[in-house]
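The complex appears here without one of its protein chains, the remainder shown in place.
We just call them A, B and C in the order they show up, numbering each chain from 1.
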Amino acid sequence: MIVRPYGDTTGDGMVQVSFTLPVPHSKRAEGAALQLAGKMGLEPAMLVHAKPMGPDFTFFVVYGSARHLVDMSAVEVIEREYPLLTAKEVNAAIKTRLARPLVVVGACIGTDAHTVGIDAILNVKGFAGEKGLEYYGELRVVNLGAQVLVPDLVEAAIAERADAVLISQIVTQKDAHLANTREMSAAFREAYPAGQRPLLVAGGPRFDETMTAELGIDRIFGRGTTPGEVASYLVHALAPDRVAQPEEIR
Amino acid sequence: MIVRPYGDTTGDGMVQVSFTLPVPHSKRAEGAALQLAGKMGLEPAMLVHAKPMGPDFTFFVVYGSARHLVDMSAVEVIEREYPLLTAKEVNAAIKTRLARPLVVVGACIGTDAHTVGIDAILNVKGFAGEKGLEYYGELRVVNLGAQVLVPDLVEAAIAERADAVLISQIVTQKDAHLANTREMSAAFREAYPAGQRPLLVAGGPRFDETMTAELGIDRIFGRGTTPGEVASYLVHALAPDRVAQPEEIR
Amino acid sequence: MTGKLDLDPAAVAAARALAREVGEPVVRIAREHTTVSVERAVLRLAGITGADPDGIPWVNRLADAVRDQTGLERGVALPVFDALIRENWGLGDLLLLAQKAAAGAVEFRLPADPQAARAAAHQAVSRGIARIDANRRERESLIAGIGDAPRKPWIYLIVATGDIYEDIPQAQAAAREGADVIAVIRSTGQSLLDYVPEGATREGYAGTYATGENFRLMRAALDDVSRELGRYVRLTNYASGLCMPEIATLAGLHRLDMMLNDSMYGILFRDINPIRTFTDQRFSRQIHARAGIIINTGEDNYLTTADAVDEAHTVTVSQLLNEYFALEAGLADWQLGLGHAFEINPAIPDSFRLELAHALLARELFPDAPLKWMPPTKHMTGDIFRGYLLDGFFNLAGAMTGQGILLVGMMTEAVVTPFLSDRDLALQNVRYVLDAAGKLGEDFRPEPGGFIATRARTVLGEATELLQRIRGDHGLLQAIADGTFGITKRPADRGKGLDGVVAHADGYYNPATEILEGGS
Partner (left out) sequence: MTGKLDLDPAAVAAARALAREVGEPVVRIAREHTTVSVERAVLRLAGITGADPDGIPWVNRLADAVRDQTGLERGVALPVFDALIRENWGLGDLLLLAQKAAAGAVEFRLPADPQAARAAAHQAVSRGIARIDANRRERESLIAGIGDAPRKPWIYLIVATGDIYEDIPQAQAAAREGADVIAVIRSTGQSLLDYVPEGATREGYAGTYATGENFRLMRAALDDVSRELGRYVRLTNYASGLCMPEIATLAGLHRLDMMLNDSMYGILFRDINPIRTFTDQRFSRQIHARAGIIINTGEDNYLTTADAVDEAHTVTVSQLLNEYFALEAGLADWQLGLGHAFEINPAIPDSFRLELAHALLARELFPDAPLKWMPPTKHMTGDIFRGYLLDGFFNLAGAMTGQGILLVGMMTEAVVTPFLSDRDLALQNVRYVLDAAGKLGEDFRPEPGGFIATRARTVLGEATELLQRIRGDHGLLQAIADGTFGITKRPADRGKGLDGVVAHADGYYNPATEILEGGS
């Protein structure tokens, strides 16, 4: 299926854009804004607002019809490929398939001190009405808190015999989250024999979920993740139902 | 000079975009929004807001770095190629060079009834502190008002021996302004012998000023035009200073 | 009067009395005239519908034929029903008559003994009015059964795609998001058409044609969504322009709930002849009164061309006149959606408090009217962020001063007719403000004698003075000719539709007026 943005009529393609150009306000600057809009594929484009911000910058609002088509069949998205389990089902699966508690080590790494997100996943209190992983009888959760250095995280993972390591990254300025996550996965690669490192999971509201391979980790969770999604994923990845999924047996 | 949009650091390219897609909200829909952002040249793109609007539509806000470069030297803009004259200078120029009052017929054509814009240019009261064309002693202004049909406009232009015809178009839905302007210029082409039609000028906040040729007219004035700009243009086009501009003599 | 402004009741009574004095001569003129559209409305009440192959409604063809042959000084009813009787056709055969008349095959006359024609006309028109009555009852029972808007102010949203089939899903979506009232904006140009287009239409500019069929389709769609939502969603259109009486009639026949209907908008903003407008207005208001339709007046429009501070008192004057004309036509206070707007230049100091003063003045002058509160338009720019904020403060002023009908402002006001998402965002804005601060009025008590109270009193004073001046000079028609409202000059003997105005002659008969004024 092909769709286009919708303003007030099917197919009108209408899109709103705003940005700043580092040029003083003038007719030329407005022309430059329209040039950019054109390159973004807006045609026709209407420059509806231009505001000088000091002597060196101008802010613009542009509306226009984007000529791009959105091909729904080519949409890239990490769909949940595992069933959403209840807490009870998660516990049962771990008990029967793993026969020991599953160990999860969590932390907010680097200089990031935003713990609300990882706490929402790990603490009993939970998120959006769902209890966090600590609530699950068959999960043993070690939450290291904020600003954990990568070496300390690796050490804790080894000491706790972690099955999964969950890290949170909220600050994204200058791609801090990407740098920290890469540093983390490299450290685990070094510290563990090949193929034996724990499952590496990252979360935060500004991650691109398709970047796992690039970052050397197993899974990324974004905006609005709930604890149940994470628990279900952990079961899927670490205690899979071998009967139901024969293709997984090697 | 090459510039890029500016968020908080030179060269970061940051742009804000919002739009609706005619698809129900889902992860797939979010992926579709990111696909569109990618086609618009945002890379990386962050989907920061997705809001279902009923069962069939989703609204998105995306931020991202536009990879396009803006080439200031390639900016297309209709620069004022004539000097801005005072009312006194306009009057003097018409008096000495034309030796008769210059006749201007104005109207808001089609079904458009937004007269504030054309009145701002024509009425004594004027706009942005400048008096309107009626105030100029050497201009004779005939303002036909709102919702003037094209045949009536042509008739009035002939009757008044108009040197210039000024039309206003504010309603732009379904490109009404373009259709009306084309109809108008065609009617003048038909009614007058070749090369003798009055100067045709259109104005309104959503015109693209570079479209004169396409619309068959001489000049377009956009957002925030002042009467002085229009008067100066009329002098430039209809009573040019032959000595100062020798290249205009044929 | 809620009494936050400490207005002097004597001053209020005096202003109201002046409005009556100024309005009365105009009512007299309206009573002594008819218009082509009033006469066509009578025929529509009698049941005629449809259009010829060129799209000209049969009601126009019929009325024109009558006018050509007998003139309209005594109305269309007698000649038409006289002809029907002579053809030996039933009351349901008006369409046939119109078709025959259009072919030039009917001879119309003013019957010497009008009795039979009168009776037939009365009976035919009664049926139309009975349908209006039934619609009113149905509205009441739907509201009782389904439920009403959950609170005041009612949230009023426009749709304006030009295509009734795009409008419908958008209107339903808006209702689902919280709209209590949907207005279908009309196409540019319709107001100057001297006929009402027929059928479902898909090609309006910046609005959708007001037609009987469009009314029916939209009302049915809103009935569906009302049931789905458990609250009756109201529908609004425009009884305005050259066909004001007919559109009012169609509204009554299709159970619309509110209608834009102003005593002077057409004069000022469409250059429609003043006598035509006042005559059409009186008839259309009689219909609205009967139909239980709430009217919305158009004072907000003045402030798009005139300055909202300098000319604030002209809004008050117009509200008082609209009130007088409305009550005279039989409307009740609860049907008076008197208009005003949040249009003060936001750059002037204390602009929000000035808005509160104006809004509270209207509230206290018309305590029982469901005031219509219009969002900022003139000072909206392409800066959609600033616009969204301004709309929020408009919503707040509406809540704080107890406005009845809140027209929802759109951040794209200066850019395009509303996008689907603009409406959604605008409703989110309204919801936030009403939920978070809807009851702030309880804590809002203007300092007695302070900035707000003083400003309100000043405006009332200026309004009273202006009314005095109008009375002292040469009356309302002259004031309109002089550019008193919306800084636009409109002489009484000029303007569009003048040729459709006809002074009554002896023996003028209009069965609709008879029923509506008789209350039978």
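Note that contacts are C-beta pairs under 8 Å (C-beta built on N, C-alpha and C of every residue); 3 or more make two chains touch, one makes a residue touch a chain.
This is a predicted model, so every value here is computed, not measured.
The chain that is not displayed touches the following shown chains in the complete assembly: A, B, C. Although one chain is not drawn, the whole complex shows that of C:L193, C:L389 or C:A481 it is C:L389 that touches it. Residue A:D112 is the one among A:D112, A:E138 or A:D163 that touches the chain missing from this view. Among C:G47, C:G71 or C:P346, only C:P346 touches the chain left out of the display. Panel shows chain C; residues 346-347, 349-353, 356, 383-386, 388-390, 392-393, 396, 411, 425, 428-429, 432-433, 435-440, 442-447, 450-452 of it touch the chain omitted from the view. Contacts to the hidden chain, counted on chain B, fall at residues 6-10, 14, 16, 46-49, 51, 61, 63.
Along chain A, the points of touch with the absent chain fall at residues 18-20, 51, 53-54, 56-57, 59, 110-113, 116, 145-147, 171-174, 176, 205.
Criterion: only the chains that are shown with their structure count from here on.
Separating the CA-averaged centres of chain B and chain C is a span of 34 Å. In this assembly, the C-alpha centroid of chain A lies 53 Å from the C-alpha centroid of chain C. Averaging C-alpha coordinates per chain places the centre of chain A 44 Å away from that of chain B. Looking at chain A, one finds that residues 6-7, 10, 14, 16, 46, 48 touch two or more other chains. Shown for chain C are the residues that touch two or more other chains, namely 160, 414-417, 419-420.
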